[in-house]
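One protein chain omitted, others in place.
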Amino acid sequence: MSDVREMPKGGWVLFKESFKRFLSFKLNRMSLGLTVFLLSLALAAPWLAPFPYDQVNPSLGLTAPSWDHLMGTDNAGRDILSRVLIGAQTSLSIGIITVVFGLIIGVFIGALSGYVGGMVDEVIMRIVEVFMSIPGIVMALALVSVLGPSPPFIILALSIRRITQFSRVARGAVLSVKTQDYVTACHAIGMSNMRIVFGHVLPNCIGPIIVLATVLLGNVILTESTLSFLGMGIQEPTPSWGTMIAQGNEFLTFAPWLSIFPGAFLFLTMIAFNLLGDGLRDHLDPRGGSVV
Amino acid sequence: MNNRPNTRKSRSLLRTLLYSASGALAVTAFASLVVPETSYAQSVCPKQGGVLKTVDMHYKMVDPTQRANPIYFMRLVYDSLLDIQFDLSLAPGLATAMPQKVDNKTYVFKLRKGVKFHDGTDFNAAAVKFNVERIIAGKVKSPYTGTWRKFTKAVTAVDAHTVKFELKEEWPSFLWGVASSLGIASPTLIKKLGKSYGIKGAAGTGPFMFDKFQPKKMLGLKRNPNYYRKGEPCLDGFQARTIKSGSVRILSLKKGDLDVINTFPESQFPQLAKEKTITVQEGKSSTLTLLPMNTKIPALKDKRVRQAIQYAVNGQELIDNVYRGAGVMIESIFPSWHPAFTKAADLSPIRQDIGKAKALLKAAGYGPGGKKLVLTLETGSGGAHVQRGVLLQAQLKAVGIDLKVRNISGGQMFANMRSGNYQLALWQMLGGPNMKDYAWNLYSSGGGNNVTFYNKEGGYQNAKANALANEIVKTEDPSKVQDKIKALQKMVFDDVPYIFLNYRNHRTARRTYVKNFKTGKLKGREDIRRVWMDK
Partner (left out) sequence: MLTTVLVRRLLFSIPTILGVATLAFILGHLSPGDPAIAAMGLDLEGYSTVEPGELERVREELGLNKPVVVQYVQWLGKAIQGDFGTSYVSSSEVADLVFAALPTTMLLLIMTMSSATVIGIALGIISAVNQGKTGDYIARMIAIIGVSTPTFWFAIILILMFAFVFPIFPVTGSIDEHGFIAMVLPTAAIALHPAALIARMMRSSMLEVLSHDMVRTATAKGLSRWRVFMVHALRNAINPVITVIGFQFANLMGGAVAVEFIFSLPGLGSLLIEGIYEKDILVIQGAVLVIGVAFALSNLLVDVLYMMVDPRIRV
């Protein structure tokens, strides 16, 4: 029986050390910087945008990038730079809310299921499996078509799959920790379940969960863009990169700036989150528990 | 005396004449024996052959009761008793002449003899009767059912080639109805295939025959060698499929994968116009763009609100920016090509006036300091629909109305309009050269296309306008009801149950080697029978 005094450092300290190691790599600092930059752009968008995003000017439609309009204008004469910035705010805020919502509910369900085990675990996992059988976008499309494309419903539709993904990972992490000796030891000395879960079990899960959250943020933004591209996402006049790319399709051969700029920003955002997720995974989740 | 004709000269003349005459006779006799029958065909078709490839295959079945855009697809397989000409007049088709009008409610048609359906069975009066009853029965969902049900009392096959139509009441546009909605299909094949008719097979009397079909995806037709109009069609076959992307359509046209396209993004027009290998044709004022409003809704029941919206919109801006100039402003409730077109004396009620819009909104309680007016506009999802939605949104915002735009499918939009489950919608209406489509249908209490509930239960009422609409539709001669048309127009422009936006001119683009493809006033009613390809 392991000596209680030799209990490994509380999970949180380990976590902090891993994070410091993460920051020591140049590539990680760069991707973190890029991510923070994009987030700040999104936050400050209303102040950075030179024009109101819905200000139409039909006679100025489809003008090429110039000093007045750094990214040109779309068919209705709206400034594309402003729309790209506000689009960043739209996509990123929807992404973050979706991931946070999915995380809270998913981790709760997964941790509960993993910790309690038994019949409860079986039933919950079956239900999760049902939702996992339907590909994310199919689910999102069907839900949005039923509920309507207003932002709360889009968030709900997008978060269904995240809930399943978070619950899977949380459950896996809890299961891998549950059987470890020091948990049994904590139990033995009478530590309450709550304290075990929050003080020891969860910190071990935090790593994979943070990695998952980062990667999923990229995924959600991509899915939302695809939804908007198909016309089932954010509605006019609110800009979304996906809608902008879809509308720009028609003009691709003679006014490509409508699609190029939102496409480039989307691409950049994805790279930022993917690189960040990679770096985090190397240090916070080397065992790959966050693979879903 | 020397009064004898110069015998030598006249004899040689006579000889020359005799020789040429017999020579010509011999050549003709020889020619008629050796040269095949195509000499007749050549007078109709300069060149035979080729398969015409186009797009926009929206049809779910190859059935004469179906209607989609372009309408001419069904005309390839099915003829009607009367043909619609390029100038929108009617001519005999499967009937030998215009019908005999026995009285106001009875018409008798004489039918062509010796015409066969594609499956070999005979075309006759019994087939016509069968087809009318099929539309009325409504087992196959058709947009024509209501009309035929309302008017038809009985159809009788007097003999094999005479058919009598008896109506319940006067139907002023009966002839147009026959020409535009009564394609004749083979009763034998319909009975044989049952539910799969139109999907697994189809047979009409038309210039082309069913070959391949995938609902809403692909249609393949081959030439009917026994078409009753000898020599037609000039083409060997016809193919239509679905290509969603406008840019890809244009690209395919340039490459020669397509020969004709019926719709393309207007924004591409300036470049297309410069292409040497492509001809673009424009049909004026074909589509009436309206915003029907649900007058059952309290906010929209208020005339001031509707007028304010009308004063807020700028149809010309849409023409310039979205249609790239292919459109005209509205000057009458009838389009400019319509026999009943009557330019309104005062067009200011349907032209932009932001000052008046704001004043009216304020009077209705929605101005600054008052309530906020939030409305939803439903449009289709195509590029032009989205673009118009964006501009309308901005135009209404300028007077303080918050307009939300939903881009949905055309079918959904119609269903919502029908059931009154909408607030505003963007509708592109296509009518015919008859009196009902642009008046009675839109403004009367019985009008099936009157989705605004103007004069209907629960909606905004104007009894006088209703009465005028009912009067006008009783005749097909506009000169008899000039005053009534003017009066109705004035009332309707004042009541604005629909927002009058503009007319859109439809454009088609074809390769220059496609000859005789004429785009006329009515969208999608091209006559392909004499189209030939110079390839």
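A and B are the chain letters, set down in written order, and residue numbers restart from 1 in every chain.
Everything that follows uses one rule, which is that a contact is a pair of C-beta atoms (placed from the backbone, for glycine too) under 8 Å apart; a residue touches a chain by one contact, two chains touch by 3 or more.
Every value quoted in this text rests on a predicted model; they were computed, and no experiment measured them.
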Candidates A:L14, A:L39, A:V100 or A:I134 - the one touching the absent chain: A:I134
Omitted-chain contact residue, chosen from A:T35, A:T223 or A:S240: A:T223
Full-complex contact with the absent chain, from B:T54, B:N124, B:T147 or B:N505: B:T147
Residue of B:Y72, B:F341 or B:F414 in touch with the missing chain, whole complex considered: B:F414
On chain A, residues whose C-beta touches the chain left out of the figure: 126-127, 129-138, 141-143, 145-147, 218, 222-223, 225-226, 229-230, 232, 242, 245, 249, 252-253, 259, 263, 266-267, 270-271, 274-275, 278, 288, 291-292
Contact set of chain B toward the excluded chain (per top definition): 60-61, 67, 138, 140-147, 149-150, 181, 199, 214-218, 241-245, 248, 251-252, 255, 381, 408-409, 411-412, 414-416, 418-419, 421, 436-437, 440-441, 446-449
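Everything that follows uses one rule, which is that only the chains that are shown with their structure count from here on.
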Rounded Å distance, chain A centre to chain B centre (Cα mean): 50
Chain B-touching residues of chain A, taken from the complex the two chains share: 54-56, 58-59, 61-62, 75-76, 78, 149, 231, 235-237, 247, 249-254
Sites on chain B touched by chain A in the complex: 245-247, 265, 267-268, 271, 317, 320-322, 381, 383, 386-387, 389-391, 393-394, 397, 404-407
